[in-house]
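As structure tokens, the structure follows; a few thoughts come after it.
Now for chain A:
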Amino acid sequence: MLTIKNLQAKIGEKQILNGINLEVKPGEVHAIMGPNGSGKSTLASVLAGREEYEVTGGEVSFEGKDLLEMAPEDRAREGVFLAFQYPVEIPGVSTINFMKTAVNQIREYRGQPTLDAVSFLGVMKEKMKLVEIDQALLNRALNEGFSGGEKKRNEIFQMAMLEPKLAVLDETDSGLDIDALKIVSNGVNKLRNKSNAVIVVTHYQRLLDYIVPDFVHVLYKGKIVKSGTKELALELEAKGYDWIKEEVSVL
Partner candidate 1 sequence: MSKDNQVLEELTSKEYEHGWTTDIETDSAPKGLNEDIIRFISAKKNEPAWLLEWRLKAYQQWTKMKEPTWANVKFPEINYQDVIYYSAPKQKVTPKNLEDVDPELIKTFEKLGISLTEQKRLTGIAVDAVIDSVSVATTFKETLGELGIIFCSFSEAVQKHPDLVKKYMGSVVPVNDNYFSALNSAVFTDGSFCYIPKGVRCPMELSTYFRINAANTGQFERTLIIADEGSYVSYLEGCTAPQRDENQLHAAVVEIYAMKDAQVKYSTVQNWYPGDKEGKGGIYNFVTKRGLCYGDSSKISWTQVETGSAITWKYPSCILRGDNSMGEFYSVAVTNNYQQADTGTKMIHIGKNTKSRIVSKGISAGHSQNSYRGQVHIMKRAEGARNFSQCDSLLMGDKCGAHTFPYIDVENSTARIEHEATTSKIGEDQIFYCLQRGIDEESAVALIVNGYAKEVLNQLPMEFAVEAQKLLALTLEGSVG
Partner candidate 2 sequence: MSATVTDNNTTSELAALLDKQLVATAVDAALRKEAAIAFRTAGLPAAKAEEYRFTPVTRILEKQFTLSQPTPAGQASRINDYTLAGLEADTLVFINGVFSPADSSIQKTTDLTILPLQEALVSHTALVLKHLGQYADTAADAFTAWNTAAWTNGLFVHVPDNKIIERPIILYHLHDTSEGQVVTATRNLIVVGRNAEVTILEKYDSAGASPSFSNQVTEAVVAENAGLNLYSIQHDAGQRHQVGMTRIQQANYSRVNTFTFTLNGKLVRNNLQLVLDGEGIESHMYGLYLLTGDTLADNHTVVDHRKPNSFSNELYKGVMDGNARGVFNGKIYVRPQAQKTNAFQANRNILLSPTATVNTKPQLEIWADDVKCSHGCTSGQLDEEALFYLRARGIDKLSAQAMMLYAFAGEVLTNVKNPVVKEYLDNLISQRLHKNF
């Protein structure tokens, strides 16, 4: 589904990604871990097409198409979803209105008929249940005045609405208490199936107790320096990142 080959990127003059290789197949969950500043969020941003980052080398293909050539909205329409680390507030725009615009533009792109208000609300109600989000929240302006947990839950709700093929969760666990973490993870797990995939970007192992990964990759200095299964995450939790750093410097 997603193939990343030797991906390099910089922001301003600062080189951040130094050749990432990654292969994600349908149905898989990949966790990307690493110390602060290792390039985790950069990877997520580059996949989604944030303009501040300049790709300086490598390629990314998504379902056989060149992802890096696409505009951010087209990546979304092709089925790449980024759950933001810091979801943005847009005053005066309700989540419902926002989602209706998004869903219909994506449907148009895919050549599907757009949803009228009634059928949209029908779909919405169903997804709301799935991710345990309250309608009152969705009537409010997008993320405005939301608590950290509410914002993250709203991200997962949007993921449910857009049914992406590949979801990238950027530090979705940061700032969440355990209850919120469980609700968010539950939501993600319910949305998983054989044909979609998830990349979980996180600093902590905690989230991986709930969203169990098939593969764990450790990112350090803009490169994946170690890959393994979920046991690797536990090892990182127990030993910290220092041993990885040492191992890398020895190499």
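The rule is short, and it goes like this: a residue touches a chain if its C-beta (ideal position, glycine included) is under 8 Å from a C-beta of that chain, and two chains touch if they have at least 3 such contacts; residues count from 1.
Selection criteria: all candidates are chains of the complex that A comes from, given by their letters.
This structure is a prediction, so every number in the text was calculated from the model and none was measured.
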Legend entry - chain A in this complex - touching candidate among 1 or 2: 1
Legend entry - Touching residues on chain A, where the partner in the complex is candidate 1: 48-51, 71-73, 75-77, 81-82, 84, 87-93, 97-99, 101-102, 105-106, 109, 141-142, 158, 162
